[in-house]
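Heads up, one of the protein chains got dropped from this complex, but the rest are sitting where they should.
All chains are identified by letter, namely A, B and C, in their written order; residue positions are counted from 1 within each chain.
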């Protein structure tokens, strides 16, 4: 069950980018799928296409072995063998050889390579999220589906009766009329079957309006569900990050919750520019993990996890006083000016502390410069 | 009126699944509708198809009698005769024999069997909900419909004038131009009538953009209405369940309301796995009805209605310590980690009580092990 | 400006239904538009159709005179002459005779009768609302429109280059390619111009996805704006109604605002059944205007504006104890069980008062029965 799947309480910290096996996987996936598509084109069919596909298959097979071995070594829980990713990987490797062995012609057998795309499903967290939304919103979605079915069937029967006599090849049987109904209700409108009588067109107009309504309900249910679920996951991720910022330790639980709801997370690659000197600023930053370099004169300062920067622009509306660049993959928590003002209005202690810190940064005692790193420093 | 229809204050407790008459009904419905569709296909017309349809009709007639009898016996209010379900059932049985008696050819008469699909409307709660939304949002929906009509008519007239001379068979009369307008405004776009002049295409482009706008308003109204109404119904259902959990009795009314808004309900079949040992957990569970088995060593523990489990994972972020499986159809109330933290921050008493209970579960006095069942036990 | 248009602080009280001139207007409008459409069909052109149109025109001319006269007599502000409705009415009457006098053939001249549909715009409050939303959300809507234009132009140029050589009649000029782009971006998809090259189709796929995105933004902006504006208007209407219920006079301003946000308004015609004896109830009712009859034994009780009923079902979950029917057009304010519980939890005084009133209603002193009417009575 998805609510028990291993949660990434800690952000990925850019380790995916550093995994050469993973980057290669997506390249191989793209090549493999393109080769599979090309193999179905009569003129393009060639021996080297099949060779490329075999190479991709081999790569994926080796990947399974490597990952299983790696998982055994690291002993990390949950183990790779038995996980969803493992099964998706296996589904990508087994069927094609089986089909070829069973005598299926190659251009058909290799269509099974389309299952490789399921590897993306394992890589993207949104799919389990979608499954969860569909489970939670199953009742309203089922209701809308029943409305869809009722309108579909009644529209099909009505058009079969209204248009059947004049267009027997397009509305002469109920299945044909239902095909028209489904293309119309979904507002696809191929135009292969179009009512021609006045009655048929009147009913069709009504069906289209119903289609918009069904669509609207569908959209609303999925959108609301997605928004709720996404917000919930972000909260879980941000919670841990907030509790790791020393400056915020004085907050009570209610304050932490409030702040967690306000923060947005941003994952940055190495050497990304976070703020640029001289620009106006509308947010401040907490470093959840990683490190940034504040390019101050005469010498830059490095800030590590738990530090914050960018508060000057919020306190007095001044432009950014220094450019800030990440030195390695970094996760930042962003607090917008909107939320900053709302939050400091309700937590005056924190606001005072922040202002004190900002004042200290503006007029630093020179020999205190080396103690700033690791706790809190400027921008 | 729907706001007075009997409300299911208690969850269905899986009794629908246990009703063999009901399961059979859906199977018969599917067979009947498929047979009806097949009957309209010239090549597939056969005596046995009609026989199948007669059998379905007979089944539905018997069902009405059985349900009426059952309703009389049980004396349950509201009674089945006179309910919406009763009338939908009757509409499914009466018209076909009448039409056949009136001399309508069988393949036309049996199209009336499409009314059988209305049985789904009675089974799905969402339809009365949709009716209610349409009643409550009648004014904005009517406004958008008037906008739709105005754009439709003016677009029809404009295209009739612009395209009528060059394409008299497609835009030569106003009804034809209106047909084009309705397919375009709903973004269906069959392509059977397409403007060809520069002026006509410019107007058509504007109409399409208007169509997107009308569609957007429609979607927004229905989606907002659906979300509000769904939330309201869930609250009513959850309210009763919350008041039946002994652990939550110490809450004041405001706390119960708050918690009721946070909980999500999940109906599980017998032998469903709720949590799996070793997985990370992001929610805890209250049992509203039914029973679960916590697969602890050396012997499993059973928890009944009013108990809770899964709180360890929320208190210290540890993985699930035991697998939990339902022993019969069970309704759970799920409290997410987000809401758990927000709630315990505001109700520290409850949090302390929960922690005390969790501590007791971790180090249970051995001979107290048998008294745990029925009140609160571990995971 | 719409924010200064006369606001209906008091609900319409059903007076529209009682205005025979108004009902006739909509019938004449429907007949007139149908006749206008029929006049454009060559086979249906007939003298009596024109006669019907002239009769409709005469009716609308007479209506303007009657309404102007009525407005003068009543002296009501704002006056009808000079209002938007007046100008829409005038636009419906003047152009057709002018066009006929200028020698336009009748079937063309009568197309100007399509302006009659603007009368609907004056009758439906939603149009001024839409205008207001568009004004308030002008900036984001303009942004999305610019995105739309940029994608449109770049897609047109790209397809003109990719498909122009192979399909010169469909993509050979930029205007033709732009026509394809607008039908595709709006997901209308007539299919009159379809890319055929691999490059063209790849770009087209990308354009379709952009179209979905533009559409999503559009939908979101309009839907959010509509929801906010609708809520605001409802609040203004309900505010006055709440302050007229004697039972709620003890509330402070914050309580009135809170309750105003919770209530939903329902306009009912004469002899509508509000609640039905024996049904479960999930809401209570305040009478804003009009009158209802509580069908109690031995004799029914009538409740007027300012009374409330239906609270038993919320206090103890019992089914409705009596059927309640309106005796004339009535406006009710509905308080759902959700909001009832939330509200009484925060206003315990009101809850106690309500329970006291409910207890009094359950065991009424017989000779006090005649004083109940006009203040607060049972259900």
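FYI, contacts are C-beta pairs under 8 Å (C-beta built on N, C-alpha and C of every residue); 3 or more make two chains touch, one makes a residue touch a chain.
Just so it is clear, the structure is predicted and the values come from calculations on it, not from any experiment.
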| item | value |
| --- | --- |
| From A:36, A:96, A:174 or A:210, residue that would touch the chain that is not displayed | A:36 |
| Listed residues C:129, C:221, C:292 or C:354, member touching the removed chain | C:221 |
| Hidden-chain contact residue, picked from the options A:179, A:206 or A:247 | A:179 |
| Selected residue (touches chain absent from view) among A:130, A:161, A:209 or A:358 | A:130 |
| For chain B, the residues touching the chain missing from this view | 187-191, 219 |
| Absent chain, residues of chain A that touch it | 33, 36-37, 39-42, 108, 111, 114, 117-118, 120-121, 123-127, 129-130, 148, 175, 179, 182-183, 186-192, 215, 218-224, 226-227, 230, 264, 266, 273-276, 278-283, 317, 319-320, 334, 336-338, 341-342, 344-346 |
| Residues of chain C (touch criterion as defined above) contacting the omitted chain | 1, 3-7, 9, 77-78, 135-136, 139-140, 142-144, 146-147, 149-150, 153-154, 156-157, 160-161, 172-175, 178, 184, 187-191, 194, 198, 201, 204-205, 208-209, 211-213, 215-217, 219-221, 223-224, 232, 235-236, 239, 252-254, 256-257 |
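The rule we apply is simple: only the chains that are shown with their structure count from here on.
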| item | value |
| --- | --- |
| Copies chain C and chain B - interface residue numbers shared by over half, same or different | different |
| Chain pair among B-C or A-C whose interface repeats that of A-B, sharing over half of the contact pairs by residue number | B-C |
| Innermost chain by mean C-alpha position | B |
| For chain B paired with chain C, centre-to-centre distance based on mean C-alpha positions, whole Å | 27 |
| Junction residues of chain C, two or more chains touched | 187-191, 219 |
